[in-house]
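Notes for the one structure printed next.
FYI, not all chains are in this one, though none of them got moved.
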Amino acid sequence: MSSKKKVGILGASGYTGADAVRLLARHPNAEITALTANTHAGKAMGDVFPHFFMLDLPKLVEWEKVDWTSLDAVFCGLPHGTTQEIIAAVLKDNPKIKVLDMSADFRLRNKDTYAQWYGHEHRALELQGEAVYGLTELYREKITSARLVACPGCYPTAALLALVPLAKAKLIDVDDIVIDAKSGVTGAGRGLKQNTLFSEAGEGLSPYSVGTHRHAPEIEQEIGVAAGSAVTINFTPHLIPMARGELCTSYVKLNGATPDDLRTALEKAYANEPFVHVARKGVLPQTQNVRGSNYVQIGVIADRIKNRAIVISTLDNLVKGSAGQAIQNMNLMFGLPETAGLEQIALFP
Amino acid sequence: MSSKKKVGILGASGYTGADAVRLLARHPNAEITALTANTHAGKAMGDVFPHFFMLDLPKLVEWEKVDWTSLDAVFCGLPHGTTQEIIAAVLKDNPKIKVLDMSADFRLRNKDTYAQWYGHEHRALELQGEAVYGLTELYREKITSARLVACPGCYPTAALLALVPLAKAKLIDVDDIVIDAKSGVTGAGRGLKQNTLFSEAGEGLSPYSVGTHRHAPEIEQEIGVAAGSAVTINFTPHLIPMARGELCTSYVKLNGATPDDLRTALEKAYANEPFVHVARKGVLPQTQNVRGSNYVQIGVIADRIKNRAIVISTLDNLVKGSAGQAIQNMNLMFGLPETAGLEQIALFP
């Protein structure tokens, strides 16, 4: 027991915080020793999330009350904006703590892009410089030795795993990418909003934030890195009546390559990856296959329009799209087996 | 009462047949006098669809048992293939009957295209020549004087209402159209299939028939007519966990036009249409707005990629996408008010 890493979760009353608890509570090498939720401080976690009735968890406290020096790692599921200041304070208290940020605060390397999309100057610029973008499969080496990891958004994880190897290999025209994205309702968080009420979101389908979703610049940043040039993409999200799951249908123009070439490139890129699977020809990914799991499934289909292809990728937005990937990164940072605590199979049906 | 049109429904045990019953049973100028369903012949309609408990409907019979000469119109909700032979037989019995075919059998004007997509030679070619494509807003005049109307598929109705005015006005490049389509599960019909079980389709999202869906050639046929040239489009359908509703997100390349130009063109095209509404700038269509109704909502949004736009259209696949549009056409064919029996507002929530 004493060899377990002591971890805390900032913002444990949200969905990403709760999924971190679900996974960490059964992680063989971790022990949850602090949970914060400032508006629920003083409550038992089981009062805020009754599905934890069988766990013996620390009480929710205000983040200022935690002794950060006693922790090995902290997961942060706070809203953007406040995150950067709180993480700066935590790192000041304990400069050795490993930080797994699941918020958006440290994902954008360019401070102007950050300011443009988030509406204010970044308030912890020196940390933004230090932060590693936490898409495990792309930045494994850097993550392993990082102190602060900015885990990517759920949509960027799904889109980038499908597109980065293709952009790197120059198989697609990066100036003509359309990403039609579909997400379950947990993607909108646990905050009270009219459009995420059961009676509003159920039995219906809504596009939202078209052209304005804050995950677009993250995707552009990383495709730009892969392609070696700045890119603008189309990213069109839709709200789907399911709690979990995300699927990106990416429409790409080919640079002379065939759809089979794309699949081969993806297979090569992910040949040794434990969580990313490329579907064989003819198999279409679906969110049901990854529900509740850290797995990603990617498929390539020929387009009827010449010189075009369709790349479909799917994951669980709260696991590989958030808490799961954060734990995967934590495993790397502590030298643990990368898959520790993350091998649950999708809950289907 | 005696002045009501006597109508029959072929294939009343399917979802499109049932929705035709739902609407026709309350239509002020129609009277349902025959219902066929060969596998359920002899049963009461209320045993096959218990939500009709309050109606006094004719018993289900085999189609060969109906006296077609006593009817003014027939709606056909049979599977493709058998439809063409049965309709030929019905028209032989009663050459004056108005036929509203909701199947796919008479939608494709080119016999080779039909054979290619449906796997067999058409068996009623002379009728295919006579059939009018029943997208009311595009072919109102021809429908008014037609005997046999081939009501379009649900996806083509949604896609074409969004795209045909733009293609006609040369505002978009018809060789670069991506239609990412999403449908509720009733689109797959009432037949027993594993992938439409609640436990399989619920809480998940699946692309299907990518590149092979039979609604693609219909869409190409009509965009081709509008553009004056043969076109190939991308059409990628997804199964969404909701019973009704369809939404097409169409990604288009602009011929120098702006997204506002597109919206203006659509507003002009549908200015006097009772059922097609163009959303004002900033408003995104959603399936919830049209559930159970004959209305269509279309919106235009600027793409972040230069010289591109997004056109979103939504309808109820069983109403404007099938039975409702058929009744709209019947109204025209009988000189009734076009909106008779069809003005129900969406059932939301």
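The letters A and B name the chains in turn, as written, and every chain counts its residues from 1.
The definition used in the following text is that a contact is a pair of C-beta atoms (placed from the backbone, for glycine too) under 8 Å apart; a residue touches a chain by one contact, two chains touch by 3 or more.
As the structure is a computational prediction, the values presented were derived from the model and not from experiment.
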item	value
Copy count of the single sequence across the entire complex, 2 present	4
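We adopt the following convention: only the chains that are shown with their structure count from here on.
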item	value
Whole-Å gap separating chain A and chain B, where each centre is the average of the chain's CA atoms	39
Interfacial residue positions of chain A with respect to chain B in the complex	175-176, 178, 180, 182, 184, 199-200, 202-208, 210-211, 216, 232-236, 238, 240-245, 247, 249, 251, 284-288, 291, 301-306, 308, 310, 312, 314, 348-349
